[in-house]
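Before anything else, here's the structure in question.
All protein chains but one are shown at their positions in the complex.
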Amino acid sequence: MEILMAILASILFATAIYNLLQKQFLRIIIGTVLLSHAAHLFLLTMGKLKRGNPPVLVEGVTNYADPLPQALILTSIVISFGVTSFLLVLAYRTYTLNKSDNMDELRGSSDE
Amino acid sequence: MIYAVFAPLLFAIVIPFLSRMKHKIHTGWLILPVPLLVFIYFVSFVGSGFESQVSSYSWIPSLDISLSFHLDGLSLLFALLISGIGSLVVLYSIYYLDREERLGHFYTYLYIFMTAMLGVVLSDNVFALYAFWEFTSLSSFLLIGYWHFKERSRYGAIKSLLITVSGGFSLLAGLISLTVVTGTTSIREMVGQADVILESSFFPLILIFLLLGAFTKSAQFPFHIWLPDAMEAPTPVSAYLHSATMVKAGIYLMARFSAIFGGEPSFFMLLSLFGIITLVCGSYMAVRQTDLKAILAYSTISQLGMIMAMLGFGTDIAIFAAVFHILNHATFKGSLFMIAGIVDHETGTRDIRKLGGLMTFMPMSATLALFGTFSMAGVPMPFLNGFYSKEMFFDASLQLSGYAGTFVEVLAAVLPYLAVIGSIFTFVYSMYLFFGTFRGKYKEEQLPVKPHEAPFMMLLSPIILVVGVIVIGLFPSLFNNGLLTHAADAVFGAEVTKEISFWHGFIPPLYMSLAVVALGTVLYLTKTSWEKVYTIIPGNFSFNRIYDWGVNQLEAASNRITFTYMNGSLRLYMILLLASVTTITGTVLFISDGINFEVSDVAPVTVHEVLIAIVMAIAAVATIFVTNRIAAILVVGVVGYGLAILFVLYSAPDLALTQLIVETVTVALFLLCFYHLPNLTKRTESIAHRGMNALISVGFGALMLVISISAYNSQFFSTISDYFTENAYKLGGGDNIVNVILVDFRGMDTLFEVSVLFGAGLAIYSLIRLRKNKGAK
Amino acid sequence: MLEDFGGELLEWTVIVCLVAVAFSVVILLIRIIIGPTNADRAVALDTMGINLMAFAGLTAIHLVTTKLNDVILLIGILLFIGTIAIAKFIEKGVIIDRNNH
Amino acid sequence: MSNLAVLPIVIPLIASVISAFIPKKLGLSRFIAKLFAIIFLVYAGYLAWVVFTDGIIVMQASGWAAPFGISIVADYLSVTLVLITSILTTAAVFYAPSSLSQLQESYYFYTFMFLMISGVVGAFLTGDLFNLFVFFEVLLMASYGLIVLGGGKVQLRESLKYVLFNVFSSMLFVTTIGFIYASVGTVNMAHLAERIQEAEQAGILTGLAVLLFFVFAIKAAIFPLYYWLPNSYIVPNPVVSALFGALLTKVGIYSILRVFTLIFNHDIGITHEIFTWLAIFTMLFGVIGALSTQNVKLIVTYNIIPAIGFILMGISLYSSAGIEGSVYYLVHDMIIKAALFFLVGALVVAAGTDDLRKMGGLITRYPVLGWLFFIGSLVLAGVPPFSGFIGKILLLRGSLEQEEILLTVAALITSLLILYSMIRIFVRGFWGDTVEGLPEGQNKKVRHLTIPAAVLLAISIFIGIGAEFIYPHVETIANMLLDRAEYINAVLRE
Amino acid sequence: MAIQIIFNLLIAVLWMFMTESYTFVTFLIGYIIGIALLFLLRRFIPDAFYFKRVLLMIKLILLFLKELIGSTWQIAKLVYKPKLNVEPGIFALPTELRTNWEITLLANLISLTPGTLSVSISDDHTTIYIHAMDMPDIEKEIEGIKETFEKAIMEVTR
C-alpha cells in the first residue's frame, strides 16, 4: 500500500507542478494546495501505513500507528493553511491592482 | 619604524580639519614636515655599515598576520624615494594647487598613499604587504579621480582601479599560495625555503599570480594602458605615484622575490620578454603623443619595462643596474613631470603642438628640462645619471649566459637588439619633449596664457631633483656603497660589488650607446616623414580598445545574460528550478547507487483504498483540464477530502479532523477570492509549451516517486515512535498520543505554528486595509 | 480484531461496503468534473461528503475504534455549512453578505 | 540554566505580540521596539559570552530528552549568528522610523519584523529538522507581511512570486523530512548525525542530502535557484530589504552549513563536489547580475548572491580554513549587507531615484554618505583590512590548499567584479557634476538613515581590523562544525 | 413544560447517584422512572403532561422515516431503470402553516417524501414550490402529504 500511496503522492506532486507552471493565479494557487497535499501524504506514507490503531491510548492495545508523522503533518497542515489563505488574498489583491490574473502579463522589469 | 610608516596615515586623519584653515595658510605647509621627518628618519640608516633590521608588531597572530617591517637595502632605497620625493611633491603642490581646491581631500589621499607605499616596501608579512598594496591602488584611484567632475578623470580612475586591483587579487592568490606551500607568512622565511617553492607543484601558478600583480601595477605590456589615463590626476600625483613610486611597486615586488625566483628560466623569460616588449612599445608609443604628460607616461611605461627586464636578467650587473635605474628614473622623471606641470600651469596647455620656443620665457624650467630629458635619453655625459644605468643595461643584456633552452637562447640573443631599439625611441621622444617645448617657433596665438617663469618655490622641487641627477652622475660612489649595493645585495641575495664609472673603454655597450645617439638623432630629425607608421601600428588594434570593449561588454553582456533568464516569468524560473533539482538529484541518486526498489515491509493493498487513490488522482489531474473555476476549486476540494479519508483509513483521526476543517475553509476562501476573477481560459499554449510543462512535472513527480520508494525501502533504523506510545500517558499525561506530542513533546512547533497563523492573519488584514487606506486618500 | 467478535461475515461486509462506497465516490467525482452547472457540482460534492461519512463509519467498524466519531460528526457539520455556503455563492455570487454596500 | 537558550527566540516573539496590539500608537510602538531590540541585543551578547566560556547550552523543550522532544541548541555558531541578528535588529529599529511612511509603520511593521527575527533566531538555534521547517515558516510568513507593506502594484506582483517559490521549497522540505524519517527514523539533527554515521549503504542518503540541499539552496539563493530573489528584494522598503538581504538568505546558507557539516558528510565526494561547482556559478552569475543593471537597489541585491557563493565555497572545501572562511564571511556579510541596504535607502532618498543614470555629483551635498558608500564597497569586495578580507584569505587559503584553481580564480574574478559593480555607484552617483532636480530638504532624513549604516560599517571594520578578537571564536566554531562529537554529545548525552 | 423536563432530568440524575452507576443505561432507566413519576403526579403539576408531545413527535419522526424509506426505495428503482421515462416539473403548494419553522419543517418533510423536493417558499409564506420527479404520478399524492404532514406538524406545534 505504501508504494501505491507514494505513487499517488507523486501524481499529486506532478499535477501540482503542472499547475504551478500555468499562467492563471487560480491554477497556480491550486498547484500550491496540491503540493501541500502531496507533501503531507508523503510524510504519512513514510511513517508506514496501517500499523495499528489510531494513536490514542486504549487499554490492552499495544499496536499504534506512528504518532510522530501525524503530529508533524498536523503542524504542517495548519501552517499551509495560513500560507494558502494569505496567498489567496494576495492573489486577489494583485488581481484587483494589476487588473490581470495572468502571471505572464505580470513579469515586470527590474528597472521599474 | 611603525611610526614612520603610519605617520602619514595618522596625519591623513587630521588633514580634513587642518584644511579648514586653508585660507590662512596652505594646508601643504602644515603637513610638509611629516614626509620630511620620515625621510630624515630613513636617511639615518644610509651608510656602508647598514644592517637590515626587523621590527614587528602583532595584528592578527592567530592568522599569522602581523605588521612586521623589514628594512633592508631594497626597502631602504624605496623608503627614501617615497619619503624624499613625497616631500618634494608636497612642496611643489603648495604652489601647484590653488587654495580653492579641495586640499583636504588631496592631501588625505596623498598621505594615505604614502603610508600604503611605505607599508608595501617595508612589510615582511605577505598579508600586510597585500593590504598596503591595495591601499596604494585605492589612493591612486581617488587621486586620479580628484577632479571627478571631468569625464576623463572618472574614466582613468576606474581603469586604473580595475587593472591594478585585479592584479592585486592575483597577487593575493600568489601570496596565499606561497604561504600554503611554505607554511609561513614571512617573506624572509620564504626566501629561506626557495627550493621548496621552486619544487612545489604550485610554482608555475605562484609565478603567474605574482607576475600578474607586478605587471598590472608597474604598467607592463599589455596592462600598461591604465597609466596614460592616470595622467588625469594633478601633476604632483603623476610625478609621485605614477612615475616615482607606486608604479614601481611591481618592480619592488619582483625585486623582492628575485631572491626566490632568480635563476629560474621561466622567471627570466617572462620578465625579460614582457619587460623588453614594454620598453620597446612604451618608447615607440611615447613618440606619437602630443600631450606632455602622455609622453612622460609612455616614457614611464618604457622605463619600467626596462627595469623589469633587468630584474629578469637576474645577473648581478643587471640587478645592480635595475636598482640604480630605479633611483635615476625617480630623479629625472620626477623633475620632468614637475616641469611639465609648470609648463601647463604657466601656459595653460600641455599640448606639445601648441608649445614651442618657451626657452626665452622660462629659462630656468628649460634648463631643468634639458638635464632631465638628456639624462632620460641616456646621452653619454658624465653629469647625467641616466647614461650610467642605461649603459649598464646594455652591458647586462649582452651578458645573459647561463640559461638553457632553445627559446630562452633565442630570447637572450635578441634582447640586446630590442634594448637598442627601445633606447633609440627613448632618445627620440626625449629630444622631442625638450626641443618641441622649449625650442622652435613660439606660437603665442595658441597659448591660453602668456607664459612666464614660475615662482622659485615652485621650481625648488625640480631643482632639487635635477641636482640629484647631476650629483649622482658626477659622484655615483656617494650612493653606491651606502645605498645601492645594499639594495642590490638584498635583491640578488648575495654580495654585489660594482664600481660605477663613466669610462670603461671601447666596449660593446659604448657602441650601443653611440648607435642610439646617432640613429636617434636621425630619427628625431626625420620624425615627420615616418610618423605615418602610427596609423598602421597600433591603428585600430590597441589594448585600450580591447579594454573599452571589455568594460562595455561587462555591463552589456551581463545585461544580456541576466535578462535572458531573469525575465520575470514565473514559469521560466520554475522550469529552471525544477529541471536543475530533478537532473542533479536524479544523477546523484543514480551514481551513488541510491535507488532501491526491493520492496519490503509494506501494508497489503485493498480495493477501496485503491479506489480512493484513483479518485484523488483523477481529481488532481482534472485540476489541469477543467475550465470552470468553480469546478476547479471543487475538484481541489475533492483531493483534500480524499486526503482526509486516507487519514481516516490510516489511523489518523486528528489529521482527518483538521484536514476536513482546513479544506472546507480553504475551498470557501477560494470561492470568496476567485469569484471576481475571470474564468479560467481555454488552453491556448502551443504543444511544445504544454509538452515542456508535462515533461517537467512528470519528471519531478518521477523523481519524488523514486526517492520515496528508495527511502522507504532503505529503513536503516527503527523510528523513535515507540518512545512516544510508551511515554505519552506516563510522562505526558494524555491518552491521545498525537495531542501529547503536539502540546508537550513538540510544543515548540505548536507555539510557532500559532505564530504563523498570527502572522498570516495580520498580513491578510493589512493587505486588505492598507489598500483601502490608500484608496481613500 | 474482529475475530474476538467472531465476525468473519462482518469483516467481509465492511470491505465490500467500503469498495462500494469508494466506487460511489468515483461516480460523484465524474459528476463534479463534468458539471454541467455549478449546482450539479454542489450536489455531487455534498453527496460525496455524505459518502465520506459512511466511509468513516465503515472504517470505524473496520478498525474497531470510536476515535472516528468526531470525524463523522465534523464531516456532517462542515458539509452542511459548506453546502449552504456554496449554494449562497451559486445564488448570489457571494458567500459572506456584505453589509457595507 | 538551559532555558537561556530559548530566550532569544522568545524575546522578539513577545515584542512582536506586544506591538501587534498598539499598531496605531506609533510613538509607543517605536519605544517598545527599541526597548526590546536593546534587551535582545544585550541578552544575545550575554548568551554568546556564556556559551563561549562554558560551552554549548542545550535546552530540551518541555524537558523531554533528545531525540524525542525538540532540542534548542545554543552552540557557538548559532549564538554568534543570534548576536549578529540582534545587532541588525537594533540597527533596523533605529533606521525604520526615518525610512518607512507612518502608514507602513502602523501596519504592523514592528510586529512582522520581530516575528521574522524570532523565526530567524529560532532557525539558528533549533536542533530539530522539522522545527527548522516551522521556524522557516514563521520567518517567511513575517517576511510576506513585510514585503506587502508597500502595497503597490509591483510589491504585490513580486511578492506573489516570492511566496510561490517559498511555498514550493517549504513543501519540498516537508516531503524531504518525510523521506529522511522513513530512512533514518528521527528528525533530531544530532540524532540524525549519529545515525547517519553508522549507516552503511548510504546511496539513498546522498540523494536525500542533495534534495535537502536544494530546499535550503532555494532559500539561500544559490545558482540556479535564485531567480526569485532580485526583484522581490528590491520592492520593499530598504529597511525590509536590509533585513531580508542580511538575514533570510543567510538562514538558508546557515542551514546548509549546519546540515552538511553535522549530518550529511558521509559522501563528500559527491555532495561537496556539487557545492564546488554551484559555488563557482553562484559567484559568477550573481555578480554578473550586479553588473547588468543601473538600479542601485538591484546592484546591492544581486551582490547578495556572490556572497552566498563565497560561503558555499568554504562549505564545499570542508577543511578548517574553508569552514572558518565560511563562518567569517557569513558574519561579515550579514553586517555589511544590512549596512549597504541602509546606505542605498539613504542614497535613494538623497537622489530621489534609484536609477544610476539619473544620479551624479551627490558627494558635494552628501559627503558622509558618499564616503560610507565607498568604504562599504571596499568592505564588500574584501579589501584589507576590512572584514571581508579575513574571510577571503581563509577561503582562498582553503581553496588553494586543495588546489582548487578554478574555484580560486572564480572567487578572485568575482571579488573584482563586486568591487566594480559597487564602485560604479560611487563613481556615477557621487562623482561628476551634480544633476539638476535633486530633492531638496532631505539632508536631515538622509542623516538619520546614515547613522545606523555607519554604526554597522564601524562594526564591520572592527571585525576586520580587530580580527584577533574575532578569529579565535571563528576557529572554535569551525572546530565544532568539523568535529561533530561536541555538538552530538551536548544534545544527546546530557 | 420546561419545568417538567427539568424535573424529569433531575430524577434521572438522582437515580444515577442512587445506583452509583453513571452509564447511559442507568440514565435511561432513571429517565423512564421520571416519566412514570410525572405521569402519576400529572394532576398536581401545572400544564399538560409534556410526554404527550414527545409521543406525538415520535409519531412524526416515524412517519417521516416511513416516508423516507419509501421515497428512497422509489428513487433506487428509478436509478436502475434502464430508461428514465419521467415527466418532472415544479408545482406550487399552498399551505396553511405560517410560522417560519413550521414551514421549514414542512418543506423538509416534503423533500424527504417520495418524488418531491421543495425548491422555494414564496415571500408571503403561503406557497411552497415543489419539484416533482414525475408530475402525473405524484399529483394525487400531494393532497395526501398535505393532509398527513400539515396535520402532524400542527399537532406538535399547536
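Lettered A, B, C, D and E in written order, each chain numbered from 1.
Quick note on the criterion: a residue touches a chain if its C-beta (ideal position, glycine included) is under 8 Å from a C-beta of that chain, and two chains touch if they have at least 3 such contacts.
One rule holds for everything that comes next: contacts and distances are computed from a predicted model.
Look at the chain that isn't drawn here: its UniProt entry, checked against "Monovalent cation/H(+) antiporter subunit G", "ABC transporter ATP-binding protein", "NitT/TauT family transport system permease protein" or "Hydrogenase maturation carbamoyl dehydratase HypE", names it "Monovalent cation/H(+) antiporter subunit G".
Taking every chain of the complex into account, the chain not shown here touches C, E.
Screening E:L10, E:L37, E:L55 or E:I69 against the full complex identifies E:I69 as the residue touching the chain left out. The set of chain E residues touching the chain not shown comprises 23-25, 68-69, 71-72, 75-76, 78-80, 84, 86-92, 104, 107-109, 111-112, 114-115, 117-120, 122, 127, 129, 131, 133, 135. Summarising the interface, chain C meets the missing chain with residues 4-7, 9-10, 13-14, 16-17, 20-21, 23-25, 27-28, 30-31, 37-40, 42-44, 46-47, 50-51, 53-54, 57-58, 60-61, 64, 66, 69-70, 72-73, 76-77, 79-80, 83-84, 86-88, 90-91.
We adopt the following convention: only the chains that are shown with their structure count from here on.
Think of each touching pair as a link: the shortest run of links from chain C to chain D has 2 of them.
Using the contact threshold fixed earlier, the set of chains in contact with both chain C and chain E is empty.
The greatest centre-to-centre distance from chain B, using averaged C-alpha positions, is reached by E.
If you compare A-B with A-C, the chain pair joined by more contacting C-beta pairs is A-B. When chain centres are set by their Cα atoms, the one at the greatest distance from chain D is E.
Averaging Cα coordinates per chain and for the whole protein, the chain whose average falls nearest the overall one is D. If you average the Cα atoms of chain A and of chain E, the two centres end up 44 Å apart. Here the CA centre of chain B is 26 Å from the CA centre of chain D.
One inter-chain figure worth recording: chain B and chain C are separated by 70 Å, centre to centre, where each centre is the mean of the chain's CA atoms.
With touch defined as above, chain E holds no residue shared between interfaces to two or more other chains. Under the contact definition stated at the top, the residues of chain C that touch 2 or more other chains are 63, 65, 67-68. Listed in rising order, the residues of chain A touching chain C in the complex are 53-54, 56. For chain B in complex with chain A, the residues that touch the partner chain are 566-571, 574-575, 578, 599, 601-606, 609-610, 613, 616-617, 620-621, 623-624, 629, 632-633, 636, 639-640, 643, 646-647, 649-655, 658-659, 662, 665-666, 669-670, 673-674, 676-678, 680-681, 693-694, 696-698, 700-702, 704-705, 708-709, 711-712, 719-721, 724-725, 728-729, 735-738, 741-742, 745-746, 749-750, 753, 756-757, 759-761, 763-764, 767-768, 771. If you check the complex, the residues on chain D that touch chain B are 13, 16-17, 20, 61-62, 64, 67-70, 72, 103-104, 107-108, 111-112, 115, 118-119, 122, 126, 130-131, 134-135, 137-138, 141-142, 144-145, 148-149, 151, 161, 164-165, 168, 172, 175, 178-186, 188, 191, 195, 198-199, 201-208, 210-211, 214, 218, 224-225, 227-228, 230-231, 267, 270-271, 274, 285, 288-293, 361, 363, 378, 383-385, 389-390, 392-394, 396-397, 400-401, 403, 405, 408-409, 412, 415-417, 419-420, 423-424, 427-428, 431-433, 467-468, 471-472, 475.
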